[in-house]
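Up next is subunit A:
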Amino acid sequence: MIRLTKAKALWIYETMVRIRRFEERSIELFQAGELPGFLHAYIGEEAVAAGVCAHLTPKDQITSTHRGHGHMIAKGLHYKGMFAELYARATGYCKGKGGSMHIADQDLGALGANGIVGGGIPIAAGAALGLKLKGENHVVVSFFGDGASNEGAFHEGINIAATWKLPAVFVCENNGFAESTPRATHQAVQDIADRAKAYGIPGIVVDGMDPQAVFEAAGEAIAHARKGRGPTLIEAKTMRFLGHYVGDPGTAYGHDKEVGKWLKRDPLITFAETLEKKKWLSKKSIDAIHEKVNKEMEEAIEFARKSPEPELDDAMTDIYATV
Partner candidate 1 sequence: MREILYREAIIEALDEEMARDDSVFLLGEDIAEFGGSYKTTVGLLDKYGAERVRNTPISEQGIIGAALGAALVGMRPVAELMYIDFSAVAMDQIVNQVAKVRYMFGGKANTSLVIRTQGGAGRSSAAQHAQSLEAWFVHVPGLKVVMPSSARDAKGLLKASIRDDDPVFFIEHKLLYLEKGAVPEEEEIIPIGVAEVKREGGDLTIVATSSMVGKSLAAAEELEKEGVSCEIIDPRTLFPLDTETILASIRKTGRLLITHEAVQRCGWGAEIAALAAKDAFDYLDAPIERVCAKETPVPFSPKLESYVIPGKDDVIAGVRGMLETV
Partner candidate 2 sequence: MATPLPMPKLGLTMEEGTILKWRKDEGEAVEKGEIILDIQTDKVEYEVESPDGGLLLKTLAGEGDVIPCGTDIAVIGEAGEDISGFGSAPAKAPVAATEPAAADASTPPTPPPAPAPTPAPVAPASAQPAPEGRVFASPAARRVARELGIDYRTLKGSGPGGRIVQADVRAAAASGIPAAPAATASGPAAVAGSTPLAGMRKIIAERMLSSWSQVPRITMQAEVDLTNLLAVREASRQAWENDLGVKVSINDLILFYTARAVRRCPAVNVRLTENALEQMQDVNIGVAVAVEQGLMVPVIRGADQKSIDAISRESRALAEAARAGALGLDALEGGTFTVSNLGAYGVDHFSAIINHPESAILSVGAARERAVVRNGEVVARTTAFVGINADHRVVDGAPAAEFLSTLKEMLEHPKVMPA
């Protein structure tokens, strides 16, 4: 088993803080009317992205979802490019063409967030195939939600990866809801991980509020994949602390009642306590991390605000490579 070292633990904690603060600030800016479009906040699920990505190098790849900011930050994308993208600026990761739901940086192994639920899953299988064919020992992680596990793309993508023993890890962030639909009313299985049986691969349920548990489960699955033994389906039980999108109070479908017990297990609090107990963190060092993150964040927001908007002509570029 891969043990959580102090360095990794601190990286995970800081990454979770970075994600949390990014989301909090984005919501404020969105509500202040500074950001166009809409946002799906990752708050509450930070342990999953951080715990998984702690194992990844920039050469490893991920695919992500509409709720993708956390994955991108954990994969090493910087605030500036992300904020600039949310602000629809030319300096954004996607030149202002993608927005919140479509952040990507292929140089850093972030193949792309996705507005189509389930859309990233077969792409991850294909990326894993490509890496395998190239003989590179990298892995691909595909993040997606419980709702996505009902799309044909989920079954088709995982089956392909399993059949060809591709170096992929499928991480289902089961937050109990697909938009407004409680999980129990959109599928009959209790654990999505059970579906792994149908593809002949390992399926693991892990507590998505526990960074260490996620780290360990992901470590095993990734090692398995790197050894050429094929994919794993990890189901991380987690919860988004907010509505489906910023502005959704979550009251129409019982999310507000469900979320209470999960708030007590906020990984930013529990993990800080754990690390404090281990003396790997202190109040002071926690403050220092927050301060550093905040400073970086405000700089990035300033950068984004000052960045130019794309030119009108930019609308017509990047459609083709050669036309």
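Quick note on selection: all candidates are chains of the complex that A comes from, given by their letters.
Operating definition for what follows: a contact is a pair of C-beta atoms (placed from the backbone, for glycine too) under 8 Å apart; a residue touches a chain by one contact, two chains touch by 3 or more; residues count from 1.
These numbers come from a predicted model, not from an experiment.
Visitor: So which of these touches subunit A in the complex, 1 or 2?
Guide: Here subunit A touches candidate 1.
Visitor: Residues of subunit A touching candidate 1 in their complex?
Guide: 36-38, 85, 88, 94, 96-99, 101-102, 114-118, 147-148, 150-153, 178-181, 185-187, 252-254, 309-310, 312, 314-316, 319
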